[in-house]
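Shown here is a partial selection of chains from the complex, left in place.
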Amino acid sequence: MYELGVVYRTIQRADRATAERLRAFGSATVHEAMGRVGLLKPYMRPIYAGAQVAGTAVTVLLHPGDNWMLHVVAEQIRAGDIVVAALSADCSDGYFGDLLATSFKARGAHALVIDAGVRDVKTLTEMGFPVWSKAISAKGTIKATLGSVNIPVVCAGALVMPGDVIVADDDGVVCVPAARAAEVAEAAATREANEGAKRAKLAAGVLGLDMYSMREPLAKAGLRYVD
Amino acid sequence: MYELGVVYRTIQRADRATAERLRAFGSATVHEAMGRVGLLKPYMRPIYAGAQVAGTAVTVLLHPGDNWMLHVVAEQIRAGDIVVAALSADCSDGYFGDLLATSFKARGAHALVIDAGVRDVKTLTEMGFPVWSKAISAKGTIKATLGSVNIPVVCAGALVMPGDVIVADDDGVVCVPAARAAEVAEAAATREANEGAKRAKLAAGVLGLDMYSMREPLAKAGLRYVD
């Protein structure tokens, strides 16, 4: 399905405000609100703890050991975007370091999500430019082969379309299709609405068994207690 | 060997004071004192650095993608327990988040050890509720199938019986059978007794070769030096 050597300059980005709203919920709540789909594989880890971002996806397809297209994608970044880099084959090389991060940040990118490796992680941490990646590696890359920008890509097992909303934090990375962003934000808000009340009850020692009325369905399913 | 759909309410917990004593030694010393057995596989990692806990095991068997039994086990927690969650098949989903942590903490649990994934790790870190897990994942779970509570389980390759002492820190997780807890604490204390003296000697430049009288056995084994 991949078209090679093409840069799509015009993409339909999801609404900025909705992306920001999704950011506040975090990846776990958003993933629930979507019906438990859209999660990138859990091997995608943040290079430092504590970052929580959302943004519209600008996608790029890279080949093993070659980061040429990261320079091409830089030009397509608009403020509030997150670059999502997919690979045509597995690779753990360090595709991205402090110079590219400086450029991405200057263009307004919120983060990079890359199904490969990155380097200069100490500097990236100091810069506060978050990256979710499969690996950390000092190994650099060449600039020789063409991939594409803003085509649909499969990143860490998930399909990402240009313009989709990416939500990423310590729990992982979720992709929300642009068309579903508003609806998912609503569902997430509903989920969170009564979380405070639930937390207070649980903190007071009320059991989920009672709060969620699970005793009857458990008994029905055959659970038995032995003293 | 697994019995499904049963909750054993009455278990024989190891002595609380002995558990606390074992906690102070840490997992590496306890593991040595046991004769180098009882360690969970090293893929079990803490969600944040620095926690050092011990407690009596309350066990639960879960199925892939289903965390229903975590609500069931919550009721069986007593102050000083550590919940040990085993899986009937490999799964990296996020079974446990801040709401369940609030409940477990309210019940007096010291930690969770789970051979699967967890989520809300930023909040869990802020709460100071330590978890040792195989993965971190935003992916939630359903509540549909029965496992069991307080049966013997195999967690990350180690057999854990309800009531055993669990010792966990940055080096990993060790399970001490309840019947051996006192003896292991004694052995650990003996090991540690002269560690201070050894450390002082080594810090002063004395070699382990001399301190442990290794030169003769090494020569006997055939070691030769070449200038």
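Order as written gives the chain letters A and B; numbering starts at 1 within each chain.
The working rule: a residue touches a chain if its C-beta (ideal position, glycine included) is under 8 Å from a C-beta of that chain, and two chains touch if they have at least 3 such contacts.
Keep in mind the model is a prediction, meaning the values are calculated, not measured.
Student: Once every copy is counted, not just the 2 shown, what does the total come to?
Tutor: So the full homo-oligomer, as given in this file, consists of 6 copies.
By our rule, only the chains that are shown with their structure count from here on.
Student: From the C-alpha centre of chain A to that of chain B, how far is it in Å?
Tutor: That gives a centre separation of 31 Å.
Student: So in the complex, which bits of chain B are touching chain A?
Tutor: Chain B residues touching chain A: 5-10, 48, 68, 71-72, 74-75, 92, 94, 97-100, 102-103, 105-107, 117, 119-122, 125, 135-140, 143, 145-146.
Student: What part of chain A is in contact with chain B in the complex they form?
Tutor: Touching chain B from chain A are residues 26-28, 30-32, 36, 39, 42, 45, 49-50, 52, 169-174, 195, 198-199, 202-205, 207-209, 212, 214, 218, 221-227.
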